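Below you'll find the structure I mean.
Omission of a single protein chain aside, the complex is shown with its protein chains in their original locations.
This part shows subunit A:
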Amino acid sequence: MGSNEDSAQSVNGSSIKITDVTQDGDTLTFAITSQKSSSSAGVCVFRTYEDFEWLQQGLFSQEDVPGLQGVIFPPLPSKPLPSTSLSQAKALKQLGFLALGDEWMIYCKALELYLQQVAAHTTLSKSKALYSFLNSSESPGKQCGKKGILNRLSQAMEEMRKEGHKDVDEFFQSERDSSTNLSALFKLSTEKFLDVVLNKQRLALACGHFSTSLHLCVNQDNPTAVAFSKICLKLSDIIEAVKINYEKVSDNDISTLGLGLDLESRYQEAKREMLFRRTCKLVELETANRNSERAKPNKKAIMEGVQKATQKEFDIISSVAKQEIEHYHRDRVSLLRDFLICWCEKQLSTARESSALLSQHLDACKKFAV
């Protein structure tokens, strides 16, 4: 592959945008635009979730990428469940924050981030699958993909046992330990935050009901009734303002910190999976070592060969993994930072708006003598 071909293929990661989503029955179709880094011409393609899965599989099964198993693959969000087929509760369980927000906006944002992360990755961005995904007018998802690396963490118990296997390298052992711990904590925090946000939405609804009930208290029978009606209407406006505030606050939560926590949780999982793959390789290596030692003279040469090859693979995976982990730490911090700042700024702005509006109401109410 010459450099010409490379540059012709490379995409400008930050230009990838999901500009539209349409729903047809249970299927969502996403409109994705992107630009190559060499030109400003944009390409627009239409993809479904199956296409994304195809892409992910394609990335897993790249050949001639040494140490591919050491790569932390950007996590693909779970399959979207259009609410026509399933209840809100199920969608929330499956997708968490990505199920919230209007018109799949948050979900699209998550997909967009996924594509951007793939395109930003030194190794993965070169994959033909990515190029095809972003540029081919045909939908690639129908093609039968090669089976590549499977995510094994969700597999049988005997595989799970390997996760606890002691490491030979201190760096990796500590990474594995902290990964397990942090991953659980982030998941927990994300769930708790989701509870808070859903609660705020319920509160907004309750305010809406209260506001409506107040609106119905209008009565013109006599001067006092008129006065009372005015009060009720005033209060109705105030409660309406409170409701709108809660809606805004929860929208802010969802689109910034919620999304950020969700992403962080999934990325933690991806890191854990990579570490698990390496651990499996370690187990394989240790088995090969034992076999080699115990081999009968006639098999010894073969066993040694296997042992050497496995050692080589393991070393490459470990060195790739080390790099990946460093990048991961750097990237996640900057990602969380951005989300936290964004969250704070949005909430601050909303609080200021709300405060100004309520103060106005207060002044108006105080103006008439009690």
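The criterion applied here is as follows: contacts are C-beta pairs under 8 Å (C-beta built on N, C-alpha and C of every residue); 3 or more make two chains touch, one makes a residue touch a chain; residues count from 1.
Simple rule for what comes next: contacts and distances are computed from a predicted model.
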Protein name as given in UniProt for the chain not displayed, "AP complex subunit sigma", "Pyruvate dehydrogenase E1 component subunit beta", "EF-hand domain-containing protein" or "Sorting nexin-2":
"Sorting nexin-2"
Residue touching the undisplayed chain, where the options are A:Leu76, A:Ile238 or A:Ile317:
A:Ile238
Kindly state which of the options A:Arg176, A:Lys200, A:Lys248 or A:Arg278 is in contact with the chain not pictured.
A:Lys200
Sole touch to the unshown chain from A:Val168, A:Val283, A:Ala301 or A:Cys344: residue A:Cys344
Among A:Ser87, A:Thr122 or A:Ser213, single out the residue that touches the unshown chain.
A:Ser213
Since one chain has been left out of the picture, which residues of subunit A touch it in the full complex?
178, 181-182, 185-186, 188-189, 192-193, 195-196, 199-200, 202-203, 206-207, 209-210, 213-214, 216-217, 219, 221, 223-225, 227-228, 230-232, 234-235, 238, 242, 329, 333, 336-337, 340-341, 343-345, 347-348, 351-352, 354-355, 358-359, 361-362, 364-370
